[in-house]
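This view holds just a subset of the chains, kept in their places.
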Amino acid sequence: MQSFFEKRTTALDTSQPSIRHLQDLIRHRTPVAIQVSGVGELEGTLHWQDIHYLALSQDEGRPLTLISRAAASTIRALG
Amino acid sequence: MQSFFEKRTTALDTSQPSIRHLQDLIRHRTPVAIQVSGVGELEGTLHWQDIHYLALSQDEGRPLTLISRAAASTIRALG
Amino acid sequence: MQSFFEKRTTALDTSQPSIRHLQDLIRHRTPVAIQVSGVGELEGTLHWQDIHYLALSQDEGRPLTLISRAAASTIRALG
């Protein structure tokens, strides 16, 4: 339940270190582990991020899993 | 507890990849699995999304289930 | 912890499908089941909604239960 002014353009703030950190993980297809609240740890590679979700590929042949940012407790590169 | 200016028109920001991703799942009636916090995984097809909820049809004959976006941890297409 | 400008009038955004969907459930006194985080499923009829809460009548003779929107994971009509 929040104010939305979504007709205005909204964009990720790339001045935030975390946005850039995630952008690097996406660019390099780095394997990651994401702790998802109430679900457990999901592994895969990130394909994109937006202000609401992270898109995780858990298997090359399977559709992307959208992970709500609000439910993603921790994110770390594997290896 | 948040600021609301709801008399102004609010709309989904279709420049966000996740909004478009969900819009595709709705348009193609793709079977999806949604992890709902404290409830578990719900399966069905999405009928619409708005800024607060996703409307899931779990059974063609049954009424829609509104899933709060805040409670939807992960969303993925099945198959 | 959020910005509040509550002296300005705030109103539900009736252009949102979910607000209208809930308004229909209220108008028709449709029996509903609401999954409440940490509580379980509550059944009854909705009497009103505002930006913070849903007001559920679980028993005609008992006082309304206010359910925080933030805690209502899913809402569905019964039957």
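Letters are used for the chains, namely A, B and C, taken in the order the chains are written, and counting of residues starts over at 1 for each.
Just so we're on the same page, contacts are C-beta pairs under 8 Å (C-beta built on N, C-alpha and C of every residue); 3 or more make two chains touch, one makes a residue touch a chain.
Source: prediction; values computed, not measured.
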Identical copies making up the whole complex, of which 3 are given, total 6
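Methods note: only the chains that are shown with their structure count from here on.
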Overlaying chain B on chain C by their Cα positions calls for a rotation, in degrees to the nearest 5, of 60
Per the C-alpha means, the centres of chain B and chain C lie apart by a whole-Å value of 17
Between the Cα centroids of chain A and chain C the separation in whole angstrom comes to 30
Residues of chain A that touch at least two other chains are 1
So, in the complex, the side of chain B touching chain C is made of residues 1-7, 9-11, 36-39, 42, 48, 50-53, 55, 62-68, 70-71
Chain C contacts chain B in the complex at 2-6, 8-13, 15-19, 21-22, 35, 37-38, 51-52, 69-70, 72-79
